[in-house]
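One structure is given below, represented as structure tokens, and several questions about it will come after.
Removed: one protein chain of the complex. Kept in place: all other protein chains.
Showing subunit A:
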Amino acid sequence: MRSGVLKPAEKPIWYDVYVAYPPKRAPVYVKPLTRPSPKNANTVPEIFYSEDKVRAKFYEQYGTGPRPLDLSKVNFISTCQRFVDRYMELKSHNEQYDTALFEETGKALLQDGIVLRRRGFPVVDSLQVKVVAEPRSVG
């Protein structure tokens, strides 16, 4: 339009709007560099929280937990999250070592009614063992 090829009456509808509200970045084509340079290796940071250590240990020991994760609810708090919250609470109250604190949180959650079963250990009920033992003693 500056050169006079298009007359002012012919200007496109979006021209005024574009001038009034320009985008943050002009839409110019940029060739994406294929060779990853060592300088720009880590432009996107990894997201890790300090509670991730607790979460990792929880999943290692207990698996996902007794209650299945329901992600359709927005404010859903999973067993792991409750564990982490309780852990952080106890940590702020008393200064203990991590393993002891872990046990403490397990006991606290047991009091709340959540039974945490360790991974790798079979689900054995003490009653079952008695029923199997009786016939043997008879025979």
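In this text, a contact is a pair of C-beta atoms (placed from the backbone, for glycine too) under 8 Å apart; a residue touches a chain by one contact, two chains touch by 3 or more; residues count from 1.
Note that in this section contacts and distances are computed from a predicted model.
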item	value
"V-type proton ATPase subunit", "Small ribosomal subunit protein uS2m", "Dynein axonemal intermediate chain 4" or "Serine/threonine-protein phosphatase 2A 55 kDa regulatory subunit B" - which is the UniProt name of the missing chain	"Small ribosomal subunit protein uS2m"
Options A:27, A:68 or A:113, residue touching the unrepresented chain	A:27
Chain not shown, touching residues in subunit A	7, 9-14, 16-18, 20-21, 23-24, 27-30, 32-33, 43-48, 74
